[in-house]
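Taking it in order: structure first as structure tokens, then the write-up.
With one protein chain removed, the remaining protein chains of the complex are shown where they sit.
On to subunit A.
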Amino acid sequence: MAALARLLGARRDGPGRPLHWTDIASYAYLAFGVVLMFGPVLWLVFSSFKTQSALLEFPPSLMPMAQVEVTVAGQPNPLPLFRATLPDGSVKELAQIRRVGLVAQMVDPAEPDKTYRVAIDKREPVRKVALATENYTEPLRQFAFLRFLSNSLFVTVVATAITLLINSMAAYGLAVYEFRGKTAATLAVIGTLMIPITIVLVPVYLVVTELGLVNSLWAVILPGAATPTGVFLLRQYMLTLPRDLIEAARMDKASEWQIYWRIVMPLTLPALAVLAIFSIMWRWNEFLWPLAVLTKTEVYTLQIGLAAFQGELQTQWHYLLAMTVVTLAPVALVFVFLQRFITTGIGSTGMK
């Protein structure tokens, strides 16, 4: 506790000084931010462990709770446990055998022979934290979720690899070479940012159909592999690399491919990591385009699979939430491992 106080009280001026009100305001602001950012995620994770009925109950609880059930001798099924107030004012934990109208017939688990009749407003369910893990296990068993997962993984990994490769090649060309129309080409690439996917959906769909790629994962991977954002991001980063390095490599008899692959690519790593994170998130969360070109269940990606839980008449919220968590986890992990690249600056380039 003392250590915590010291940690919180530490200021740049030196240890042991009391917090200034601006520090308290900063912490409060930051704490508010944390709640704002992580509150919904936390709620999602907790809710994913709730049973279907617990999800619908009002008022909602943050933690996944479930009523305790006990097995009572002489009863075929486990019975729900209640805390009942008896007419004599004593409080007892009783299991409910059945409910008739406003009266519940209850039994004491300790004395299975003795039954009680309790008005339903005189009893309260006994609850404990219970994780409804079947939300996770059921869909994995019942639906082809592993299939969707592997499809999503394949799309994400392959598409990201292709994106990094071809975008960096385009960026290299636009950053390193001098040629007529270079600026126009760059502007054209950036200009495509202004065209929303809904506009090109139909023409691209026609192309994909012509190529016979419908219901193939390549139909998801290929059309989006070249991204203007990626080209622009990498080009801007490559422009900051010292030209001397490229010329030094030319003097060192490196071919253009070697300059690209062995000099520029390793030095562009921070920007590539950023693009990789973007690409992974785009591809993992992509919905509209896969929905258009993937119509068979066996080629569904996770996002399309998730949508299957949302029926026209009813939504299986407990499964939907659990599978949303499963879907979120990989992206979150990727971000945890790669985020340091985002914050890594240019680093030393060996130049003075």
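Keep in mind that, in the parts below, a contact is a pair of C-beta atoms (placed from the backbone, for glycine too) under 8 Å apart; a residue touches a chain by one contact, two chains touch by 3 or more; residues count from 1.
We take it that contacts and distances are computed from a predicted model.
A.B. asks: Assuming one chain is omitted from the figure, identify its UniProt name from "DsrE/DsrF/DrsH-like family protein", "Sulfate adenylyltransferase subunit 2", "Short-chain dehydrogenase" or "Sugar ABC transporter ATP-binding protein".
C.D. replies: "Sugar ABC transporter ATP-binding protein"
A.B. asks: Among the options A:Ser255, A:Thr295, A:Gln310 or A:Gln339, which residue touches the chain absent from this view?
C.D. replies: A:Ser255
A.B. asks: Can you work out which residue in A:Leu267, A:Ile280, A:Val293 or A:Leu306 touches the chain that's missing from view?
C.D. replies: A:Leu267
A.B. asks: Just the residue numbers, please: which parts of subunit A touch the chain that's not shown?
C.D. replies: 242, 244-245, 247-255, 258, 262-263, 266-267, 347-352
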